[in-house]
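The complex appears here without one of its protein chains, the remainder shown in place.
Up next is chain A:
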Amino acid sequence: MTRPEEPSRSRYLEAAEGLVVTASATDPTLYLALHPGGGVTAFNGHVDLGTGIRTALAQIVAEELDVPFDRVRMVLGSTQAVPDQGPTIASETIQVTAKPLRQAAATARRHLLACAAHHAGCEPDELEIVDGIVSRKHPANWAIAIGELVRGQLERIALDADCPVKPVSAYRLVGTGQARTDIPEKATGRWAYVHDVRLHGMLHGRVIRPPHTGFDHGEHVAHNLLSVNEDSLAGLPGIVDIVVVGDFVGVVAEREEQAARAADLLDVRWRKAPAIADLSAPEDPLRDHPASARVLADNGNVERGLDAASSPIARSYVWPYQMHASIGPSCAVAEWSEERLTVWSGTQNPRFMQRDLALLFDMPEDAVTVERMEAAGCYGRNCADDVTADAALLSQAVGRPVRVQLTREQEHGWEPKGAAQVVDVRGGLDLEGGPAAYDFETRYPSNLAPTLALILTGRVSNVASVTHMGDRTAIPPYAFDNMRVTVHDMPPLARASWFRGVSAMPNSFAHESFIDELASAAEVDPVEYRLRYLTDPRAIDLVHAVTERAGWTPRTKPMTMEREGDVLYGRGFAYALYVHGTFPGTAAAWSAWVADVAVNCRTGEIAVTRVTVGQDSGLMINPEGVRHQIHGNVIQSTSRVLKEKVEFSQTGVESLEWGGYPIIQFPEVPEIDVVMLPRPDEEPLGVGESASVPSAAAIVNAVFDATGIRFRELPLTPDKVLAALRDAGLAREPEPRAQTRSLPAPTRTKSRRSLFSSLAGVAGGLLAGGFLAASPWHSAIRPIVKPDPATYSAMTIARGREVAAAGACDVCHTGVDGTPFAGGRAFETPFGTVRASNISSSVENGIGAWSYPAFERAMRRGISRDGSHLYPVHPYPSFAGTSDADLQALYAFMMTQRSIDTPAPKTALSFPFNVRSLMAGWNALFAGSQNFAPDPQRTERWNRGAYLVETLGHCSACHSPRNALGASRTGADHLAGGFAEGWHAPALNGEGPSPIGWSEAALYDYLRTGTAADHGSAGGPMSSVVASLAPLPDTDIRAMATYLASFSDRGRAQGSEMAVPASDHSKAVIEQAAREAPAGNRIFEGACASCHENGAPIASLSAHTALHAETPDNVVRTILKGATAPALLAPEDKRGGLEVMAMPAFAKSLSDRQIGNLVRYLRARYAPDAPSWQNVEETIAQARKAVGR
């Protein structure tokens, strides 16, 4: 169990001994507690968001108190203990929140010196404190540890805001690199994040969100739920409760995987979410959104300046919605009782959280404890608050502690986004080339993203409020004489909150791009041009320092740097002083970038190769920490500029995982050279965000330098860049491929009728053809007393087990819950649901009362014991050829298996399909009753294989096309490929789509382990077949392989004899595929490549049969449903060498549109010579219906 609890403030205030520093004599707000052992506990209302604030604050306390660093323990955020210092935002911790802490430490230090002086009988200034020991300076003959000074009684003193603090010159800890205290535990798995809280008796919850993913306001919100069908979870193990409050829906289970499954299966019906404007292209929706203008500055005369401009320039800049994209989806634990609610939360704002929870449950605030735990870095506000309230609601419902883990899809979908923004700038040059005017207008749809549960339960209104957050760094840093700055405040579109740099990122993108344009128009070096109008001396110092370090050479026109083949190089500059907080705001650290880029004119890829970044942070508490923060900001913001944009569907956020929202990967990370200006005598400034702010303009300016093209909308994805390069005549088109891909609509040569869909044809055909003439009636065979299992020898039963395995009986007849032979599995057909029957030895509901003749008749002729006809879903035409001995052994085996006495649901088809006797006519036509006849020309092994494949194995039931009456075709069409449950069952007659022929060895591997190195893994129904074959001896599997391989040696190379066509791996093919399907390429890189390009042979797609097939069915279905681990499919003794891998299902994570893009990319990349697939959308829609959400 892991139950971290901070002792409450009163524990310190009521301790027996020690020294505590509170806000005042009457205000018990606690800042510092010194303990008799010499330890110090310090309290701060802000929390560590992964920036190392915990360490920096401890440094400040240790410095001011002169105690060793490792004696200071920081308590951050927990509401029972720490001061209320507001949310951890806007880089304020060091600048604002640390101040009282430092004063408290100074006050305590003064007090300690006074006490010690009293003991020593001297003046305080004759004493010094070093490493927690107070000693007399001259003569050094007296010393006492501060732990001793606070022993014996508790003293409480008030913080003195005027108490002098140490001069910087006396610092020994602050300003030196300090190793972070949390990293050793994090590197060894000992640290407890909020995800790692485990309480006694804790249950697991999951939530189910409404369909308007990522939107939290509007009339429909909180009124979307139609129904929750609790029966949909009937029979699932571990379910404790289903909780519905307004539009809040959650499930609670004993175990986490049970809760996850329940959330997937719970049948929840919602109203259709209303259509939204296309926020994937945010410019128009933002312009159309009602807004109110707020003028922040109006100097000189802008209109007159514009009129006088020699060449007016008007530009618009568009910033997309982006995500915080925490690596760990939010998680929380709650423990609710009538009197008290305790939550373990990763919230950025413990006090807000406390208030929200009090509001949600209508309980007093002080009855709510928020234990603040670290979570994955969030750079603003993610779903941490939402999930905390979710956990509290579920805990209240079940009266036990509940942990809720959001899914990746929920975090991506519902986290309040970093808002999109549109900025218009008008300006121009005056006659001297100076800025004639600067008219800046910015549009920012913000909101406060109230905690979701409050809205979904109807506790707070679904009408969004407008916040004034678009003004961060809206005032440009340059002295423009005629300048007007206007913010258009507007209500939210998508759910949004602050995200690192907030509106300063887009605003600076516009400022710093525009001034670059002015410089270029004036034909002045952009750095020099800026310096003419910068007035802030620290800014000027910084610009000099950074450009010098980068070796900046002046440039007055683009494309002056060298070019290498298809690659153009460029450098760009940008500067920003991040101003945050309510306008006019507070300045954080100054930052400037020189970015070096390489633009590939063939692929459109932009590489940021190097960033020289300078920062003036004032006094740096922990310089190494500052350096790491700068690195983090540079990397994250480079990612935002090059790659990141939230995509939206018509109803909500579409980017729900890392393929739909890719972020930077290691190979793309630039070299970073950091210049930190030493300013030890200046106030410390926030460093959490500043270095992000110049990123976009610096990169875009560098791309201009390389290509002469200005990008004013982010992100700079290769397809967008390539299109612009084409327009500019700079794109290098690839050599046309020798073989162009022709795109004839494929003539479907193979019937798509599957085993089941063809029943429609059966009935129709039979009715029309009057086949009823064939005698439909058969007599019932009398029930018998169930044979005594003892009548069968162990050998017979063992043989029967193998026969059942070869016949894959349990693939279809397995119970819904996996109970062998219980029946009930539904096979959807266009005219109703056919259910597999119970074939266990149950007398009542199974075949326990069937005599052998009845059993044999059913197997060979498709007639049930009672004389009724079975549907040819039961492949009796194949079974007809089974040997008597096998059938008898199978009978023995079945009769000795466990009796399952629950009846399987009955097949209920509507007329005419319910007329089972129609099948009589069908049988007259198609059902065989021949015993299998071996071919004497062939080997015994081949014949054994033929027997298994053609009779028991009934491979043709799926792998042969069906005729109009639903019978497997014979002759040339035998094993020529068919469909099963919507999956394409490829041809086994050697005409299959695989680019590499199937060798006997490959077939053996595939049937035995579910995987063949050159062909891929079994998916869909075939994976169950492989699992079913497990009990068969190797000799039988080999025999099947021998038989099947005898079809495929039709002059085709096999296995390693023919390597995958080299072109499949070539760079040209990869690039061409990316050009053809750029969106699919992105999804592949983010969602698929982690396994499919990791070098594991089973995951290689190069020769995958499904990618070369005529239709994309199997690819689509595999994406939707995933694939079982081959290591699981294979019999245990064959697992050793197999890769431990499985493919997750993406049905919940990718939209139909995304899957379409992905499928197109896969085809272009891995089957470059095959024609593009047609009807991809249709196939996806069909498969989606079959698979469910």
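Basically, contacts are C-beta pairs under 8 Å (C-beta built on N, C-alpha and C of every residue); 3 or more make two chains touch, one makes a residue touch a chain; residues count from 1.
Criterion: contacts and distances are computed from a predicted model.
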The complex has one chain missing from view, so what does its UniProt entry call it, picking from "(2Fe-2S)-binding protein", "ABC transporter permease subunit", "Electron transfer flavoprotein-ubiquinone oxidoreductase" or "Acetolactate synthase small subunit"? "(2Fe-2S)-binding protein"
Of A:81, A:325, A:391 or A:608, which sits in contact with the chain we cannot see? A:325
Based on the whole complex, identify which of A:27, A:70, A:84 or A:257 touches the chain you can't see. A:257
Give the residue, chosen from A:147, A:350, A:659 or A:1080, that touches the chain omitted from the document. A:659
One chain isn't shown here. Among A:51, A:348 or A:1118, which residue touches it? A:51
Under the stated touch rule, tell me which residues of chain A contact the chain that is not displayed. 2, 49-52, 179-180, 182-193, 195-196, 198, 204, 237, 255-257, 324-329, 331, 374-377, 379, 405, 407-408, 624, 628-629, 631-636, 639, 657-659, 663-667, 669, 672, 817-819, 1086-1087, 1089-1091, 1094, 1124-1125, 1127-1128, 1132, 1135, 1139-1144, 1146, 1149
